[in-house]
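For reference, the structure I am asking about is given below.
As you look at this complex, bear in mind that one protein chain is not there, while each of the others sits in place.
Here is chain A:
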Amino acid sequence: MLDGCPSTYLITFWRCVMSTKDDALLKELTLEEYKYGFTTDIEMDIAPKGLTEDTVRLISAKKNEPEWLLEWRLKALQHFLKMDMPTWQNFENPDVDFQDISYYAAPKAKPKLNSLDEVDPELLSTFAKLGIPLDEQKVLAGVVAVDAVFDSVSVKTTFREKLKEQGVIFSSFGEAVQEHPELIRQYLGTVVPQTDNVYAALNSAVFSDGSFVYIPKGVRCPMELSTYFRINAENTGQFERTLIIADEGAYVSYLEGCTAPMRDENQMHAAVVELIALKDAEIKYSTVQNWYPGDKDGKGGIYNFVTKRGICKGDHSKISWTQVETGSAITWKYPGVILKGDHSVGEFYSVALTRNKQVADTGTKMIHLGKNTRSKIISKGISAGVSHNSYRGLVKIGPGADNSRNFTQCDSLLIGDRCGAHTFPYIESRNKTAKLEHEATTSKIGEDQLFYLTQRGIDPEKAVGLIVNGYAKEVLNQLPMEFAVEAQKLLAISLEGSVG
């Protein structure tokens, strides 16, 4: 053990996206709850608990950041300390002691890694168990570049070289700060300002790492970019920062999948994601979120308080959010789009599934500023157990947004009679030429639907899976093919035992 390193940590992993298509494994998973049981010993480097200016300075120094970024962080911290916790949400805000969190955790490894050989073998074998195609062969066989984030530090980015040939930058946020400070400085905080909300301010002050993507003018990114986030060490908050820029005429599809281990105490995740689409550019951002939701009594589980926003900065640009949310004790986020460019398009497709005592308060914000801008919102909530699932969405039409249009459809599906579905649509229109449509439905998985399917010989659990996947189809269809398959399985598995 190295000096100054706290004891070796036992780390249990929780897989979120099942990359395996192996049905035998799937069957095993469906039979047991949260038994992804394998552990690994990794030496961790953890900052002392607490949040002060010194904490921020430590993080910034650890990451060898330029002075302007430290100043930026410190400004955010000042905002954070002055801000109050929000009270408008449709659940009881958990009491988080911000001084009891460690704001930096990184695996102890060599400072600079050039090849897989240099990566901690323990870490590699863990990735192997998780089935992440880190080794080149596996990646070559697929079409996905995986930037595996272990705790807060990016360990290894595959395929970056190949992407580089086209001028695509896909790296950890920390590396981007070192290698492309001008881009970071130009865009950081331009979509989600430090003052946006209390968790965004916190993230801005203490973010540890995350992902950075830049697609140059006219380039269509040749592969799906994918990042697996996971939270591992005990009592370390996770503050990811993601910045994606699609220059004029560029296209990128990005998938974020998440894992977290089983823990007794709650863990908070307060990420910030900023997307910038310039003229004629398109960004497609997909999320499959399956963090530990807590046990049946609501003990443990992740607090997922995330700020995600994109700006369609140029004319004819497009940003599309797709999310499948099945995990976390509390999911609280509203991926939004600012439609600044004329003729720009914003889309939001969401499936949020809650069971047991889970809470989801999620939706989107579509801010129409440019002329002839269009937005589409498709939200599918699924509630089981005693969970609460809320859709909260804002459609705002600015005075200059002539002929802008929005279509919103938010559906709720209830399983059992002890759960809740809530809808909070907000509409603000300051332009008479705008057209807005809102449709909402609430339905229950009926005894008659279940009986119909079981009468044809289909197992009841499978029947629920079919019904739920049918219900969510419109959203799942937006996901890249291989992830759509996984998301379908995830939905079915998440509902195991919800019927009856």
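Note that in this section contacts are C-beta pairs under 8 Å (C-beta built on N, C-alpha and C of every residue); 3 or more make two chains touch, one makes a residue touch a chain; residues count from 1.
Convention: contacts and distances are computed from a predicted model.
For the chain that is left out, the UniProt protein name among "ABC transporter ATP-binding protein", "3-isopropylmalate dehydratase large subunit", "Simple sugar transport system permease protein" or "NADPH-dependent glutamate synthase" is "ABC transporter ATP-binding protein". Within the complete assembly, residues 446-449, 451-460, 462, 466-467, 469-474 of chain A touch the chain that is not shown.
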